[in-house]
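So that we are looking at the same thing, I have put the structure below in structure tokens.
For this depiction, one protein chain was excluded, whereas all remaining protein chains were kept in their positions.
Here is chain A:
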Amino acid sequence: MGIDFELLHKIKGVIECPSPDKDIRRFDANLRLFPPFLDNDMCPLTIKNTLLQSCYLRNTEWACGVAVYTGNETKLGMSRGIAEPKLTAVDAMIDKLTGAIFVFQIVVVIVLGIAGNIWKNTEAKKQWYVEYPNESPWYELLIIPLRFELLCSIMIPISIKVSLDLVKSLYAKFIDWDDQMVDLETRIRSHATNTAISEDLGQVEYILTDKTGTLTENKMIFKRCCIRGTFYGNENGDALSDAELLNAVSTGSTDVIQFLKVMAICNTVVPIQSNTGVISYKAQSQDEEALVRAAASLHMVFVNKNGNVLEINFNGLLLRYEVLDILEFTSDRKRMSVVVKCCLSGKIYLLSKGADEAILPLARSGQQTRTFSEAVEQYAQLGLRTLCLASRELDDDEYREWSLMFKEANSKLVDREWRVAEVCQRLEHDFEILGVAAIEDRLQDGVPETISTLRKAGINFWMLTGDKQNTAIQIALSCNFVSPEPKGQLLLLSGKTEDEVCRSLERVLLTMRITNTEPKDVAFVVDGWALEIALKHYRKAFTELAILSRTAICCRVTPSQKAQLVELLKSCDYRTLAIGDGGNDVRMIQQADIGVGISGREGLQAARAADYSIGKFRFLTRLILVHGRYSYNRTAFLSQYSFYKSLLICFIQIFFSFISGVSGTSLFNSVSLMAYNVFYTSIPVLVSVLDKDLSENTVMQHPQILFYCQAGRLLNPSTFAGWFGRALFHAIVVFVITIHSFVFEKSEMEEVSMVALSGCIWLQAFVVALETNSFTILQHLAIWGNLVAFYAINLIVSAIPSSEMHTIMFRLCRQPLYWTTIILITMAGMGPVLALKYFRYTYRSSKINILQQAERLGGPILSLGNIESQSRSLEKDISPLSISQPKNRNPVYEPLLSDSPSATRRSIGPGTPFDFFQSQTRLSSTYMRNSKDN
């Protein structure tokens, strides 16, 4: 406004603004300054005049401003929202199991409490040496149950939470440290913001991905164009080197020059000239930058922007244009326009560019737009992004009249956006269509491979994009998202009205159900409009479709629709992963079970909101197959093991209560109990964070193995029952052997307690060793070092005269009886476990076992066909176990000692080696399950 610097502090005025809201795209306010500066002239303030909290101001050294909202009332503060804490499926399962154990504990306490009171009233009364008083108040009845409650409280391992937190943060660190997930171009490392949900990565079933910037590089390059019906760049695929176009530019073809002018002017790009004279462009939109660059290389160089005046250098000729108004791009309007005045001729032009459906219908009557729509069609087929360029010369009067309306609309407080759009509409008509520009957005490295690998791992992909349907489909084809005909089939779900959508939906569903029995890649394609209707009115049918379909392409969807789709899949009990790079993906990323952000060109917004940020889409394979899978396996073992060891010691206490008059005597002293949970048993198992059942290469080559994680095969009630059984069995072994070896004169309390405790320690060390798949030096240190530490600690405690167990450990260690008992406990406890594990390994070997075998015995990994035939020959001698029923996602019955179960098996023909997760069975079973739920 040209106010003097000294007068700045004297400005007085009023800002009328709406009450704080969380819409960061809108700020409809007015500024009114008091005299003497400007008389009551309303000055519209929009989001363009606004700086949001924690924004960076660029390209200027200073700015004057007024704080409008502060603190939590800022737009960012309002929209911050409380990020829902994410709970992994594994955690949910652990919680469930904890609940079950709690119920079991209560039952045990009640039963033992009643038994204890009965024993007390019958037997204990006769035992004079216990001196039970003859009469006691009623609440004495509660004492024995309470004692048992105290005794059984260790049944629920408290240490599990601590251990899990510890290992989870280590999983996250492994992701941060991973050298193979560093983007070498941008030097961005992968980062796990949320350290608590790594296990979920291994259980992902659906990946919802953004297209631009996620699958593609978001590096726009102007490739082709069609100017007035002439196609450029079709021969060599690059219009910039098309001799015909260069020729047209040098001969000064009006159409071409006009086209180039729109390319260079109709944008919000800021050129920055460095000292060496090289011009670089700063643009909010990658498309605009691509256009300006292309124009520059065609000798229409956008040199300078001085206030509102643009300088264009065309073949050495300096053209100046004054920008009068900018009609902003919005996702509803799908076009943007500028009104410029040529400084030479004084003529006013409206220059527009936008999506074909937003421009072509507005062509002046008489102009044929067919060539352009054909061009758009053709370019979209190639997966290029298209922009239609148009212009119109305006009368001075028309402009002046419109300008007033525009200003008025811009200073509206209510519905400003809508009003502005309406006013813009009034100017944007009768276009002279100049041509179509096609911009290529290259696929990122390794995207097709990533998608096909993860698809093999049984993960379903949905693409959610704001782009055109055709572009989306082309990208989908080029990155293995959908297979080309005849293998793949695309089902279009479209329609503008409820009826149309309904009919279309039914048709798609019908086809989907039929083709489910065929090994065919079926995907459905839906656009934002039909999606809106489907979600609103036919939610149930659409949900069914979502369950049936492994692949979907949703185009023209808004950020909130993306989030709704995530919500829909989550409501069907699927684990979803959303990956995106831009601000429009933030909601989807936050909504999904796992949000992955790509720290790309569209800034860090998505990466900040996400649980994991990676540099490139292809790192997703490693993130899921390596980190997710290992995390799941490790946590599954660690959590169940924690229950096992607590149950083991608790069962022994319960057994002991039967030979101690059900009085609630603790066999173990409190120090041992505490050290057992905190120390002896938690340290060896912590190193299971380094365990790898299969090498990374094997997993990458056979991604199907992820199925075990997805279906929760390693941690579910039946595997837990196995661990429960193991705890019971081991408790019986320890208890029975102890009380039969240390009998009569040796049945001294402290000694018996120490023998039982050492038995538990030895057993658990061997259990950890048996369940460990790969021993590094750290594992050996932790497992065997822990045993040594156990003896060292107990010997030290035994040396303290005032301790309860003074000299006990020295006495025991000198006795051959002690050592023979311990060896017996260990072997009697581990022998059956080893035998059962071995039998399952040979006769009911899971695919993990087969791969382990191949990996470790075969040197170079055998082809899977060989593995299959080998395993089948082993299967011959047992009863026919092949189950023809479809594989259920729900865990099935597992025998004792389950850790990597594969109770259902299907006989696999030689023709389909290793294809054990045939899509249709899985789908139909999940479908059946879900329809039941509904």
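Observations on the model:
One rule holds for everything that comes next: a residue touches a chain if its C-beta (ideal position, glycine included) is under 8 Å from a C-beta of that chain, and two chains touch if they have at least 3 such contacts; residues count from 1.
As a working rule, contacts and distances are computed from a predicted model.
Chain not shown in the complex: UniProt lists it as "ALA-interacting subunit", one of "very-long-chain enoyl-CoA reductase", "WD repeat domain 75", "thiamine diphosphokinase" or "ALA-interacting subunit". The residue from A:446, A:583 or A:785 that touches the chain not shown here is A:446. Only one of the listed residues, A:16, A:73 or A:185, touches the absent chain: A:185. Checked against the hidden chain, the listed residues A:8, A:317 or A:777 yield one contact partner: A:777. Looking at A:94, A:124 or A:192, the residue that reaches the missing chain in the full complex is A:124. Touching residues on chain A toward the chain that is not drawn are 123-124, 126-133, 147, 173-174, 177-180, 182, 184-185, 187, 216, 223-224, 234, 237, 382-384, 440-449, 474-475, 478-479, 630, 656, 659-661, 663-665, 667, 690, 692, 737, 739-749, 751-753, 773-779, 801-802, 804, 806-807, 811, 815-817, 820-821, 823-824, 827-828, 831, 834-835, 837-838, 841-842, 849, 852-853, 855-857, 873-874, 877.
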